[in-house]
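One protein chain is absent from this view; the other protein chains keep their places.
Chains: A and B, in written order; residue numbering restarts at 1 for each.
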Amino acid sequence: MSTTDTTDEATEQDPFAAGGDAAEGHVYTVTGQDWDSLVSEQAERGDERIVVNMGPQHPSTHGVLRLILELEGESVTEARCGIGYLHTGIEKNMEFRNWTQGVTFCTRMDYLAPLHNETTYCLGVERLLDIEAEIPEKANVLRVLMLELNRISSHLVCIATGGMEIGALTVMTIGFREREKVLDAFELITGLRMNHAYIRPGGVAQDLPDKALDFVKDLVVWMKKHLPEYAAFCNENPVFKARLSGVGHLDLAGCLALGITGPPLRATGYDWDLRKKQPYCGYESYDFEVQTWDTMDAYGRFRIRLNEMWQSLKIIEQCVERLEKMRGEPIMIADKKIAWPAQLSIGSDGMGNSNEYIKHIMGQSMEALIHHFKLVTEGFRVPPGQAYVPIESPRGELGAHVVSDGGTRPFRAHFRDPSFTNLQAMPVMCEGAMVSDVVVAVASLDPVMGGVDR
Amino acid sequence: MSEDKRPKPVEGRDEDASTGSAHIHEESDEKAPITGAEPEGESEPDAGTKPESLTGEAPSVDSGATEAEEDEAQLATTEPTAEVLQVRRGMFGVKGSGDTSGYGGLTRVVEFPAAATPPFGGWWDQVYDRIGALIPDFSDVITKVVIHRGEITFHVERRHLPTLVQHLRDDARLRFEFCSSVSGVHYPTDKGAELHAVYHLQSMTHNRRIRLEVSAPDSDPHIPSVVATYPTADWHERETYDMFGIVFDGHPALTRILMPDDWPGYPQRKDYPLGGIPVEYKGATIPPPDQRRSYS
Partner (left out) sequence: MGVEEKLPSGVLLTTLENLFGYMRSAAFWPATFGLACCAIEMMTYGAPRYDSGRWGQEVFRASPRQADLMIVAGRVSQKMAPVLRQIYDQMPNPKWVLAMGVCASTGGMFNNYAIVQGVDHVVPVDMYLPGCPPRPEMLIDAMFKLREKVRNTPIGINAIEAAQEQEQQQLEAPTLVEQKGLLR
């Protein structure tokens, strides 16, 4: 329900108005069953400008996004985004935690692609530590596996919620059904369904459990069987095409000027993908194609996301192949002064460090005990400097600008979030369109407000 | 000490740099005397796939004095883009007499990576020389170049920023058409240039990345806006303003973007408290993270 929420008459206070809301001009409070009086009142006044607030709480704005639309009938003449409703101060919080604890914070920014946040942060920290070359091969392959699984789950949410917002509810149910399978894989490998804190500076937190590779193989088979459903539902669906084709047009010059990356940029036909252009984590050794489309609209972005899921499956198969041959290899850097020490397992009294590990640090190696103690309480120190290592997240270029002052805590960790930058394109795409196109255009950008507001 | 500006108690900062991290500080451990300053800046050429960089000699090896007074003198006389970040004294937060461990006398100078002198190697020289060709007197414009871990940072004088970015975007050989982000950093110890704005530029044509760093003092936190050249910087600059108070002159609509419009203060500055509340448990309270004991 969109209501204008400022003062009703000049002297009356609107009970719904927030204090301090500036009111410009006459404002109408719509309570229902009064459309006629509203229209006649507006006709009498003769001014056509109505500012409608698609407020932070709205089923179709992808989270707490406030869209301030100036409408003329059904067309949008001016559109602005109000963000900041989910600002959590994560970046400042990270300045009071260890480098490794920072992973648990940054993972909650873009909450649909948590592993991507972790990866860009860890790559920045590793670059500052100058250990990029010493990350074990298995850790890199595991990172790629998790990143691609995350890409699939993120695109599924985008497609599901996008479908829900335009009324295709079945797309939502099947999207979340597929996503549950991917989340099961995450739970098996990292222990959590979301916000994993799995990728840490130096490698990954835990090794693969025994059945993980079989599970992932079954997952790939399931996905290959069910992904065509989305194409069958949507690709040639006349209603879908009518809603999405030509909507949210943004050409290459516009994208570059506004700093747009990810599917909206690739929908213009430009095959810019950081996994190919500036590879990280060993992406240069995988065989996959960058998906583009050339219609520059929401439909193109949707098709790109679908195709990217297929490419992600391809990469996952290659990862699984490699991991089969890497059983028993280390997943954390060899340097014990940086590698996260804990080896967790489930014991009789819950989860804790595994018995072998306790025996090792208590009975066998004093250095191991010291390392464990120092790393868990104080953390490692990172040489001063700054680093920026961007990666290709499902939404675009995600980079962490990490500044260190030589201490055990990030001096400054700023995340360049793709959703933050991509949302700047919203007015460009929506002004001149209709209100229903606003919803579709925003959905095609796929903003995640956690990343926008951090 | 300038360290008092930090919200954490000062003793928390006087922590020894880990001597055990031989892997990280290989070279400096060998070169530096035990009780002297241990420079933690970059002092060796970069390894790896990036073009070889010939960084200038880190001046800190010699000038990192062992006397506290010399350190303070160094801090007092350095220019706005100082390399010395801070001087850490003692270990475990111990100060004054009563500390018989001997660790209290340790003094360590923490410095940022040293400035590099051309030639830098690889395409960095191309970029640098091209900027030189386009902007005649560009030693005023680019005050320092730092190369660290395969990334190049140009420290730019703030009033020349708009012209520089115009050239960076438009010239065919530079063609940095994509501005990835604008972030703010607050260095309270960097007197006269506390607020830094860091611009990450990317050339998709040439597949290159550079970084520009601009600084402004607390007393005059104005930096010209680059929105005219990079419209994407619009929200990024608003966020930097919101979080740090850096006013970008020429920005079309510089308002708060993340905090409520009437919020006082600039949250991500170092002198702004984290703002948490003590957490109550049965029988005890745990103070918020910025007020807890810290050993580092």
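Definition applied: a contact is a pair of C-beta atoms (placed from the backbone, for glycine too) under 8 Å apart; a residue touches a chain by one contact, two chains touch by 3 or more.
Quantities reported herein were computed from a predicted structural model and do not represent experimental measurements.
Looking at the complex as a whole, the chain kept out of the display touches A, B. Of the listed positions A:Lys92, A:Arg151 or A:Arg395, the one in contact with the omitted chain in the full complex is A:Lys92. Of the listed residues A:Glu180, A:Asp251, A:Asp271 or A:Glu329, the one in contact with the hidden chain in the full complex is A:Glu180.
Within chain A, the residues in touch with the undisplayed chain are 1, 16, 18, 55-59, 63-64, 84-90, 92-93, 104-105, 108, 111-112, 157, 161, 172-173, 176-177, 179-180, 183, 193-195, 449-450, 453.
Residues 258-260, 263, 267, 272-277, 279-285, 288-289 of chain B touch the missing chain (whole complex, contact as defined above).
As a convention for this text, only the chains that are shown with their structure count from here on.
Of all the residues in chain B, the ones that touch chain A in their complex are 8, 15, 17-18, 20-25, 40-42, 47-48, 85-86, 110-113, 148-151, 153, 177-181, 183-186, 198, 200, 204, 207, 209, 211, 230-236, 239, 256-260, 262, 267-268, 274-275, 289-290, 295-296. The touching residues of chain A, counted against chain B in their complex, run 20, 83-84, 87, 89, 91-93, 96-97, 127-133, 256-260, 272, 277-278, 335, 337-338, 374, 377-381, 383-388, 390, 397, 399, 401, 403, 405-409, 411-412, 414, 416, 420-421, 423-424, 453-454.
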